[in-house]
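Heads up, one of the protein chains got dropped from this complex, but the rest are sitting where they should.
Right, chain A next:
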Amino acid sequence: MDLRFRDAQPTDEERAAVDALLGPPATAWDGGDRTAADLRFAARAEPARDLLLPALHAVNDRVGWISEGALDYICRRLTVPPAEAYGVASFYSLFSLSERPASVLHVCTDLACHAQGASEVRQAVADRLGPPGTSWQESPCLGLCERAPACLTLTAGDPPSAAVDAPYSGGQGGEPPVAAAVPQAGQDGLVLLRRVGVVDPLSLDDYRAQGGYQALRRAFQLGPTGVIREVTESGLVGRGGAAFPTGRKWEATARQPDHPHYLVCNADESEPGTFKDRVIMEGDPYALIEAMTVAAYATGCAKGYLYIRGEYPRARHALENAMATARARGLLGADILGQGFSFDIELRRGAGAYICGEETAIFNSIEGQRGEPRSKPPFPVEKGLFGKPTVVNNVETLVNVLPILERGAQAYRDAEPKLFCVSGNIVKPGVYELPFGATLRELLDLAGPTGTVRAVLLGGAAGAFVTDLDIPLTFEGTRQAGATLGSGVVLVLGDDVDLKAILLRIAEFFRDESCGQCVPCRVGTVRQEEALHRLSRRVDHSDLVLLREVGQTMRDASICGLGQTAWNAVESAIDRLGVFK
């Protein structure tokens, strides 16, 4: 590819950061010093577009921002046109393309934090550091909802560091152990959360002592088709929100004649109010690694990608450690457990884009493209990552596979576990595990609302508000109630919460996170936010009609789930809570 560059040069530090990831350049043709041989022979630079996002991270982590020289150097190394790399870098909110301080404070102003006084935190930070800009910025949900209001400081350097400050205390105090996010920790009868807070998340021996890697052994006994049969019979459906039967997805991928097959674990948990995947990854990382190995075995994948959101430093470290240990002990890599099955996982980090949790946007993000959803069909099982058959599952879905294999499909089915992220005006916020079929009231009895419950937001920003506490928490039950279980968000709003402000925040969230590809979502989210601003000042019937008409079009004509669901929560608040009466 013929690339054209301007004259910007990388600093030594930027060059070192990229070389630490990619190794030194082989020739002048991919960014090295020019030698006499380079002038006589043209070398072929291997395009490696999929390393673009890790390379951008490398520079951003070391220097704090990405300069033109650094971007050009990355482009030379990876044979990527600078205009395209610029398009990718400017897509992600954690990257800065202008100079900024090494340390940046991210203040969560999203729903759960909003309900717990994020506006005061915002004010306190603004008093100390001035208006939001380079040294601090408002952030969408950081996934720390049980400890709201939350802040995260990301500091560039070698090595870079991250400090969570939640609940906000102005930087005092460290991060509590993972078990603090699981009020039920250590109780009998837990399935998915049974090891969280019980085992040392860094220790493989601990994990094995608590029943780890039994599911994988059982999988090897059953064979790939046996595993798929078991998962299909268990009735497991995807926990990311779409509730697609996992067994069918696996079978469809396994059957594809095209090879290689890829496994993608979607750990880009960014739905406001969701933090269950973070808790699993921080508290029981080996479970996810084992579950991915089982999934890869069943669907014939030799390579898996674990795409984790960039705002989860502790989960990432736990997983990196788990992968390295598993690899060293022959549980990952070539010839796993001597069964002749090879599989390895590559961890990829998101960079602040909610949309990358969409099942096809995640492929584009991993491939080094802008994280824009693809249109379906073709579906991922047919053409997914790198155009190959791909099975993409969310973290919670995958870890459910372990109890299915350990106990058998029937026993699993009898008490199918589901995780709920309870936050907002709650005495004991955190991740709760309940069998399917429990009602919202039973869940709230465990968590304890702090006062009268005005409404509950089920399913996050893309979900719906409900007031009936006797809704059974199942996919069908919530659907009948005109809501969705979504990713398991149960955000409780008390009487004193300003609902109009919450709705504005939801609209703002979708406006910020729309990728901009299709018109209904790109412009529709802006028009909805404008209408809500007008409505919160003065209720005008024409604005309500406008909201509905734009909402219907977004639902009908958007490319992906973001646009299709962006209007749900606001609509339910208008219809059921009478916000703009």
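In this text, a contact is a pair of C-beta atoms (placed from the backbone, for glycine too) under 8 Å apart; a residue touches a chain by one contact, two chains touch by 3 or more; residues count from 1.
Just so it is clear, contacts and distances are computed from a predicted model.
Missing chain, UniProt protein name: "Putative molibdopterin-dependent oxidoreductase YjgC", from among "Multicomponent Na+:H+ antiporter subunit A", "ABC-2 type transport system ATP-binding protein", "Alkylhydroperoxidase domain protein" or "Putative molibdopterin-dependent oxidoreductase YjgC". Among A:T35, A:S90 or A:T467, only A:S90 touches the chain left out of the display.
Considering the whole complex, the residue from A:A464, A:A483, A:C515 or A:L532 that touches the absent chain is A:C515. Of the candidate positions A:A162, A:A302, A:L337 or A:V526, contact with the hidden chain is made by A:V526. Residue A:V550 is the one among A:L78, A:V550 or A:A569 that touches the chain not shown. Interface residues of chain A with the unshown chain, by the touch rule above, are 1-4, 6, 68, 71, 81-87, 90-91, 93, 97, 353, 370, 375, 377, 511-520, 522-527, 530, 534, 542, 546, 549-550, 552-553, 555-559, 564.
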